[in-house]
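For reference, the structure I am asking about is given below.
The complex is shown incomplete by one protein chain, all other protein chains being positioned as in the whole.
The letters A, B and C name the chains in turn, as written, and every chain counts its residues from 1.
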Amino acid sequence: MLGTGLIGLFYTRTLHGRRGRDRVHVVYSRTAERAEAFAHENGVPNASTDLEQAIAHPETDVVVVGLPNDVHEQAIELCARHGKAILCTKPLARNADEAKRILDTVEAAGLFGGYLEDLAYTPKTLKAVQAVHAGQIGDVTWARSRETHPGPHSAWFWDRRQAGGGAIVDLGCHCIEIVRGFMGKGNRPLEVFAWIDTLVHPIEAEDNAVCLIRFESGALGQFEVSWTFRGGMDLRDEVAGTEGTIWTNHFLRTGFEMFSSGESGGYVAEKAETTSGWLFPVGDELSELGYVDMFDDMFGALDEGRAPRETFYDGYVVNAVMDACYASGASGKWEPVRIADWRGGTTERIARGRRERDGKTVIKEEQMPDGRRKLILKDEASGDFSDVVAGV
Amino acid sequence: MLGTGLIGLFYTRTLHGRRGRDRVHVVYSRTAERAEAFAHENGVPNASTDLEQAIAHPETDVVVVGLPNDVHEQAIELCARHGKAILCTKPLARNADEAKRILDTVEAAGLFGGYLEDLAYTPKTLKAVQAVHAGQIGDVTWARSRETHPGPHSAWFWDRRQAGGGAIVDLGCHCIEIVRGFMGKGNRPLEVFAWIDTLVHPIEAEDNAVCLIRFESGALGQFEVSWTFRGGMDLRDEVAGTEGTIWTNHFLRTGFEMFSSGESGGYVAEKAETTSGWLFPVGDELSELGYVDMFDDMFGALDEGRAPRETFYDGYVVNAVMDACYASGASGKWEPVRIADWRGGTTERIARGRRERDGKTVIKEEQMPDGRRKLILKDEASGDFSDVVAGV
Amino acid sequence: MLGTGLIGLFYTRTLHGRRGRDRVHVVYSRTAERAEAFAHENGVPNASTDLEQAIAHPETDVVVVGLPNDVHEQAIELCARHGKAILCTKPLARNADEAKRILDTVEAAGLFGGYLEDLAYTPKTLKAVQAVHAGQIGDVTWARSRETHPGPHSAWFWDRRQAGGGAIVDLGCHCIEIVRGFMGKGNRPLEVFAWIDTLVHPIEAEDNAVCLIRFESGALGQFEVSWTFRGGMDLRDEVAGTEGTIWTNHFLRTGFEMFSSGESGGYVAEKAETTSGWLFPVGDELSELGYVDMFDDMFGALDEGRAPRETFYDGYVVNAVMDACYASGASGKWEPVRIADWRGGTTERIARGRRERDGKTVIKEEQMPDGRRKLILKDEASGDFSDVVAGV
Partner (left out) sequence: MLGTGLIGLFYTRTLHGRRGRDRVHVVYSRTAERAEAFAHENGVPNASTDLEQAIAHPETDVVVVGLPNDVHEQAIELCARHGKAILCTKPLARNADEAKRILDTVEAAGLFGGYLEDLAYTPKTLKAVQAVHAGQIGDVTWARSRETHPGPHSAWFWDRRQAGGGAIVDLGCHCIEIVRGFMGKGNRPLEVFAWIDTLVHPIEAEDNAVCLIRFESGALGQFEVSWTFRGGMDLRDEVAGTEGTIWTNHFLRTGFEMFSSGESGGYVAEKAETTSGWLFPVGDELSELGYVDMFDDMFGALDEGRAPRETFYDGYVVNAVMDACYASGASGKWEPVRIADWRGGTTERIARGRRERDGKTVIKEEQMPDGRRKLILKDEASGDFSDVVAGV
């Protein structure tokens, strides 16, 4: 386990939680104090401040990279040198070039590279993606992923040099992969438009962004990220299809509501703003935010010799989309997503149905408040539209 | 009452509902059959198929225009000629040029022009706007308005020639005015970006669009419209501010939930898709969708000689924003909103706060899961960010 | 308008609100100061501290009784003496004997007696009752009405001598009438069981109660009232039927959600506990809590010479049910509801369906997770139950 920040803690608690088989054997941190405290609190036998030593440790089968974005490449190179399987936190890198080098390094070394995109693994997302791919909502026309909170927990996130960007790099990477999951991973993200601004915080990186992604099928992906949201952590996804709709809410409205006058304190949930008034805790954050299913897939894939759901290639695509977002933020227009080796094939455009009646195109058929049925027809020759009201 | 479509019916039921003082005296429709049926069903004493006659009728003090978009200008010119006060349904016109001519005609004649934008008047919206302007959520940074359903009720909506466009003209006009309400009407909409597509229906007009509006304060307005949504009518607004958040839901989740096995039928709500399974009716559509408060404001303004909340000038601004949406949809980049005579003054950019501690900029202060407090500081000289963890 | 408390204010604002025809001409309060302040603030031309004078005032057509419970009888007797139509707030009286005397007085005088049970008139309740009576959820088997908040606004509510009881009299009267609406008013409440306790406040009256009402159809009504609820005002109803379910929420979750860091104050909603954190305002309290539709029905009934939805007889039945609650609280067993002249006829017991297959009773038919269909059958001769799994 490389890194002892919040993400390292969540990863370790997930691995050690419940009746799991998998254990953290070595933990690395830049400072001895944090490495040892973390090891002690989480029952990890070895602590180290030497990155290579931690990676090369004989007890280490798999390296989990939970470090700041600017250190991913170095850590993964060391993993490749020592032939260790790698699980890397999101985003894979600060930009697509860096991500591509990481991808090439790991593929050249023939190593396992799992991309730890937890929100692609929440139980709701997994089931929703399954429903979409089973056709339950028809062709996807639009997907929205929203991830906002009042700002990240560690200093390096706020430093554009270390992180590679601001709210897009921190939160948008989740959204992009959630949206790709609904669109189908073979559905190529063609171009991107982004509004990017720094409205509230005294930083250079963006604290708010809204980005649109045009996919090859014609469908639109949309994501909204913010480091200035008030009220907790807002994680919501919406999918529209030709035959249905899906809404998932991962945090603020999950069927757990509590009011407290505030006579007592205590930790409520990640990024909750208050400990009194109406509160919206999450039952089991590690499970509901996807950590449990993510590691299950990763270690299962390792054991079975198959690729996990989220690979380093996916991480590279995410970085390519984010690069296009920043390009669009600067140019004010759609910017192409530059992916060096697209592996997803091609996707046909959403088919527009056309039904006829009496030689005219049926535009709509519906029930009126008074019970009558109304038909809206189009005469393709004249271009005229007409209402035809039928009896009850 | 000009027009006997769904909107004319809603207007008339609102005016005649409850203990109201105001009555519809004349109803106009293109066909005698519909005019008479409408008059009979709604207790209207006079029915006419002659537009000018209906307007000029001696019992007519106020003309309510509930006609297709392409007939607004003609009807309003007739009103001006006969010196009648005018309430016109949304949108005011098919484009900004037409809207400007209408505005000029009415202002030149010195007549009352009320813009019937019902969704700016829903009780939730009124209270939310009041909360925003009272400062309860600080400076608004972002507002989203979403209006989607499976497509409109009358043929002319689908005909781009008559309507002036598709889902943007039908639904976006609501969203723009809702967003302007939250932003403050003096906050100028500077430029617009739009994704526009026809994904499902066999028509030329757009059936899906997502549009972004940059306001002078730096805040972003965002709206999503669709004629292909499945599941009913989705009317939701979200506002983010530096000190708070507002979410309103006008239709599908309003605290009224019903499951029916479907043994019995009956009208559930406007644009509901089914009459069995889980249904989400609205208590009183006319009140909750703003019709009651809208006419209260309009007739109150007439009586008191003041301007209503929503004027023809507002209608013109909405058309100008929509024109910019279509321009952006074609150009693929931000397009300026061209408003001939901006009456709203100027708005300052959202202020970015900056707090110091030990000579450094405080980026964030937060509570850790273990109860400790963490401070994130920035050294403005070096540009470095650092974490400082304080005791419990 | 007799009374200048919160209820008098709500009534007056409703009557004067929007484009209404009806006006308050005289207001009565025990103190001149309050009467005059109220008259001034609400545009009422006459203020009085003389109850009989206010009632007998020549401008008074209809008397609205918004006084403490112990003064209803006296006020209504004065109305009867002066031949005025009467609208009386809930509950009608402190107990069934007092209610019966009031009812007899008004009926003997041949006067209009409207029972101002606002929560029977909320738009959601009206539509839900309509759906129930249209058969959309089949036979009602159970209805729950819950009304809880942190305690009433005026001193007299807390005084059992003046109010006639505690939370049951204050809140249960609403619940009973809501439940009766769903059950059908002809469905006789036969007996009642109640748990009653004073858990938190230093008073003699109950601050918490849960009561069950057995109706003639076999259905169960259930209500929960509390003066110790934390988090605002919780008004929810649930109805279960053989073919469906209805849930209504009138206050805390109505599709209007707001987070405020609390930098600014302001009134949020009746009985809200805080002005920061997550808040749940109601769009338009007067409309959503039923006041508008209630007065519409009352004045409409007066104009049309018909009975309103809620009459003094209904108020008497409510008092009879509450008396049975107190009797049961004391005896710890079911207590009969004693209604002197039941006017509702008789209601048959909910019919239990029975379907046969292969000579056995079909108990259930369902789909298994794996897609197969399972039938549960009962052999009436042996009393044995068996599973029969059919193919997919």
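By definition in this document, contacts are C-beta pairs under 8 Å (C-beta built on N, C-alpha and C of every residue); 3 or more make two chains touch, one makes a residue touch a chain.
What you see is a predicted model; the values in this text were computed from it and never measured.
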Check each of A:T245, A:T347, A:T361 or A:S386 against the chain that is not shown and name the one that touches it. A:T245
Can you work out which residue in C:G66, C:G151 or C:G255 touches the chain that's missing from view? C:G151
Of C:P91, C:G113, C:G164 or C:G244, the residue that touches the missing chain is C:G244
Tell me which stretches of subunit A touch the chain missing from the display. 18-22, 122-124, 126-128, 131, 134-138, 243-250, 253-261, 263-264, 266, 281, 283-284, 287-288, 292-293, 295-296, 299-300
In the whole complex, what residues of subunit C lie against the chain that is missing from view? 6, 9, 137-138, 141-142, 144, 148, 150-156, 158-159, 161-162, 193, 195, 197-203, 208, 210, 212, 214, 218-220, 222, 224, 226, 228-231, 234, 240-245, 265, 267, 270, 331-334, 350, 352-354, 361, 363-364, 366-371, 374, 376-378, 383-387
Given the full complex, what residues of subunit B touch the hidden partner chain? 230-232, 259-261, 273-274, 276-280
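Going forward, only the chains that are shown with their structure count from here on.
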How many degrees of rotation carry the C-alpha atoms of subunit A onto those of subunit C, rounded to the nearest 5? 180
For which chain is the distance between its Cα centroid and the global protein Cα centroid smallest? B
Shared numbers divided by all numbers used: is that above or below half for subunit B and subunit C, i.e. same or different? same
Distance between the centres, which are taken as Cα means, of subunit B and subunit A, whole angstrom: 32
Where in subunit C do residues touch at least two different other chains? 259-261
